[in-house]
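Of the protein chains in this complex, all but one are displayed in their positions.
Let's look at subunit A:
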Amino acid sequence: MTATTAAATGSSTPGPAARTAARVTDAVKVYGAGDTTVRALDGVTVGFAAGRFTAIMGPSGSGKSTLMHCAAGLDTLTSGTAHIGDTELSALDDRRLTLLRRDRIGFVFQQFNLVPTLTVAENITLPLDLAGARGDAEWIDALVDVVGLRDRLRHRPAELSGGQQQRVAVARAFAGRPDVVFADEPTGNLDSRSGQEVLGLLGRAVRQMDRTVVMVTHDPVAAAHADEVLFLADGRLVDRMESPTADKVLDRMKAFEVRT
């Protein structure tokens, strides 16, 4: 059933050149009711191209986290549609949504990324283990080397530094070769050196391993690692920037603050 829905909507995908890994169309998200209504997303349509590193920026309250949560199937839209590949998310019940997250999406959160009772190795394969899948041993082996944690595999998260923990989270996010990895402020809690390491990892995953990353951030330096930056304000998509640099992004953000 999901397949037919996906096929039907898939034909209407705009832009045949770049395959979209995830997209939202006319996304509206309203929180609360009555006087306290907040429109966190107010008609956003955006596609995240496969094989690209996209950053979503915006001041706090702009709806960037909500956009990510809805696109990743962690939250549901009030109206509009969200797709992962050709699968429409609103058609899925909690179980299927969970399975979809497990099999096709990777996550890196700002903190609390790891299960404290599991070792580093177990945390990396957690989504695969939950699925009861063996996983691609060579791929995971390569990932471990890329994130540089081979000597830490048997350690518990509490024994790692914050940067190391985020690197484990990155490895976990890519372990199942998901369609798309969503990263929510992945460097928000890190010092700048560790942050650079994590961002470098995300960039290499996209450029050398052909993965897709969507990252929410408020840090222009972090955004500069992306191929493209989307700017959100008041729940709307207000601008895009190809090949960003930290300075350009910063200028753009300053312009926002003046205007709003």
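A few notes on this one:
Just so it is clear, contacts are C-beta pairs under 8 Å (C-beta built on N, C-alpha and C of every residue); 3 or more make two chains touch, one makes a residue touch a chain; residues count from 1.
In the analysis below, contacts and distances are computed from a predicted model.
Not shown: a single chain whose UniProt protein name, out of "ABC transporter substrate-binding protein", "Multiple sugar transport system permease protein", "Sigma-70 family RNA polymerase sigma factor" or "Cellulose synthase", is "ABC transporter substrate-binding protein". Looking at A:Val28, A:Ala91, A:Leu118 or A:Met209, the residue that reaches the missing chain in the full complex is A:Leu118. In the complete assembly, the contact with the undisplayed chain comes from A:Asp129, out of A:Asp42, A:Asp86 or A:Asp129. The residue from A:Arg172, A:His225 or A:Arg252 that touches the chain not shown here is A:Arg172.
Interface residues of subunit A facing the missing partner chain: 69, 74-75, 94-95, 98-99, 101-103, 107, 109, 112-118, 122, 126-127, 129-132, 172.
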